[in-house]
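There's a structure below that I have some questions on.
For this view, one protein chain was removed and the others were kept in their places.
Take a look at subunit A:
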Amino acid sequence: MGPKQKGGASKRANATEEVEETLQAVVLADTFETRFEPFTLEKPRCLLPLANTPLIEYTLEFLANAGVQDVFLYGGAHSDQLEKYINASKWRAPSSPFKQLSFLKSTSTSVGDVMRDLDGKHLITGDFIVVSGDVISNLPIEGALTKHRARREADKNAIMTMVLREAGRNHRTKSSSVSPVFVIDPTKDRCLHYEEIDHHSPESSRLNIDAELIETHQEIDLRQDLIDCNIDICTPDVLSLWSDSFDYQAPRKQFLFGVLKDYELNGKTIHTHIIKDHYAARVRNLKAYDAVSKDIISRWTYPLCPDTNLLPGHNYELRKGSLYQEQGVTLARSCVIGRRTVIGQGTSIGDKTTVKNTVLGRNCKIGKNVTLDGAYIWDGAVIGDGTTVHQAIVADQAVVGKNCTLEPGSLISYGVEIADGVNVTEGRRITKAPREDEDGVPTSEPEIVGEGGKGYEYIPYEDEDDDETASNASSGLIYNMANLSLSTESISTLSSEISDFGGSRSGSFSTTMSDDDEDHFVHDAAASVYDSLRDSVTSDVVQLELVSLRMTANASDHQVRRAVVSAFMKRIQQLMEGGKGAGEAIREIFGKYREIVERSLFDRDSKAKPDQVDLLVLMQQDLVHRNRGDTVLLFTAKELYELEILEEEAFEQWWADERSSNSEEMRQVRSQSQQFIDWLANAEEEDSSEEEESEEGEDEDDE
């Protein structure tokens, strides 16, 4: 009702002033990462309290400050809870700064899915802001937005502006394990290349920049000092790009990387807006949770501080020494409240207790002689007498008994009860949430929570394809609260974000190589060659095209062969399906285009024949997935031999090559070719040892 009235009444104003677009924003309440487990087992991550205010409040506050009017909120896990919360919040009230706050549910499992879903819904009318539901920022986005609009006016292809915060080399708010590297042309604020460097894997600590970038740009900045707070200003084109690339999942590692790489193809540019003042950060993991909490308490995020009382009903006041205290706190006379502490309403603290660097929620009960340092105690938790808590999180309604010790990094989830005198060791995560694989109330583990306690140790569920999950046994993330330096182990990059990518871009390549670059070239080249084959273009033309493609992508010979093999086999397959015999089809294709194959082989004069072997292996790999692959392989081998494209030695070496027999399918495919190899050996009767070897191969096959 509010908006309608407003809309109607301001029509007059419309006539006089120039119409400005409604600013829309998409909030990704779930970022499809699992970095807040075990807390996220029971609650959506954007409702986790950060300095006693749910994360999502900060994000919505940021959008309200930015003057956003339409907000689309995408819920992920536990979206019912989030929806309930939002419906009851001030953002739904008529006084909400947003004219529209839509809650969208989807079954998405990645950011990419969300974006594609959004594209399908046709809700976005103009420029919009994409933020994740855990952004904390006091940045007025006007500047970035104006620049973005100016750029878009000038050039339609400037589709996206990323807001990045400058930070030094070491910064507590930066993610310490994976650091994003932005290659930027500072003259145009254009992002040229993006890569994530993982400090823990030796292979990826290298940055690959296309030489062309260096040639074509006068100035290039390589920046690793930026906090990527995932605030993107996008044009609707971004959505269609997401839709076009159906396999992109992560907004940075795949989408950004992919779009920048395909600049030649689509001509889209992505720009950066680097801010040097104002605060912007993302609570991307527990370490960031700790850092951002500190930032809020130290007022770096001003005015988003506890004493701003973002939530109605909060009444925090700032006292000396960054102590934020709500009314109605009971403090024992002899307790010591140190610096940088937040204490919520109804909390009581017992005698001789020491509290510092700690956030205490509402209605917590802290006993006597307790030491809290760097602890995050959420609403309604109870800490028994004589307990020590260092750098740990105790969630809502959890009970920690008397004389316990919570060592750094321990995470006590909702409602867990720890019996008296228990020592919770470093980095242990204890939860009471129903396990994924069983129904009903989970059994408690007395060895963890003590006799009479409730809860069990949560061990992160590792996906089969997740090869780089939080494999390290320690709960990692929060452990790093203690040592903020780049510790070598224990930081995990849980990775639904970093799923294997590029692995199956095109079904026709079953390949062990899944490097992205390669995929692209192979895909493009194969498609091009295949089209030519189908249209019976002469071999010169095909060759020319292939060479030019190869030059652009700077592809290796191996890739060229892969592309050629793939295209040839596909065409042959098609001819066979059209009713031709295998031999006939193969003769037709290889006869006509023999040159193309020949030109991809460069080992005619040498003794070892790696290129020819490679070709055969590739063929074999390709045929694994095709109908009558074994037959085709046999005929192809014969044809290639007769056309003198491949030499005898190559066949022998191929047969001996372990790549050609390293899996069941591969052996299956080449089984028919056995007769051809035998025939070769017999016909020439040259090297007997070769033959033996091939017989060995036969034996293997039979097994």
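Here is the rule we use: contacts are C-beta pairs under 8 Å (C-beta built on N, C-alpha and C of every residue); 3 or more make two chains touch, one makes a residue touch a chain; residues count from 1.
By our rule, contacts and distances are computed from a predicted model.
Think of the chain that is not pictured: of "Glutamyl-tRNA(Gln) amidotransferase subunit B, mitochondrial", "E2 ubiquitin-conjugating enzyme", "P-loop containing nucleoside triphosphate hydrolase protein" or "Translation initiation factor eIF2B subunit beta", UniProt labels it "Translation initiation factor eIF2B subunit beta". Only one of A:136, A:310 or A:416 touches the absent chain when the whole complex is considered: A:310.
Only one of A:105, A:217, A:340 or A:435 touches the absent chain when the whole complex is considered: A:340. The omitted chain makes contact with just one of the residues A:123, A:167, A:448 or A:656: A:167. Hidden from this view is one chain, which touches subunit A at 2-7, 9-11, 13-14, 17-23, 61, 64-67, 69, 90, 93-95, 97, 138, 140, 142, 145, 165-172, 174, 225, 276-279, 295, 298-300, 302-303, 308-310, 315, 317-320, 322, 339-340, 484.
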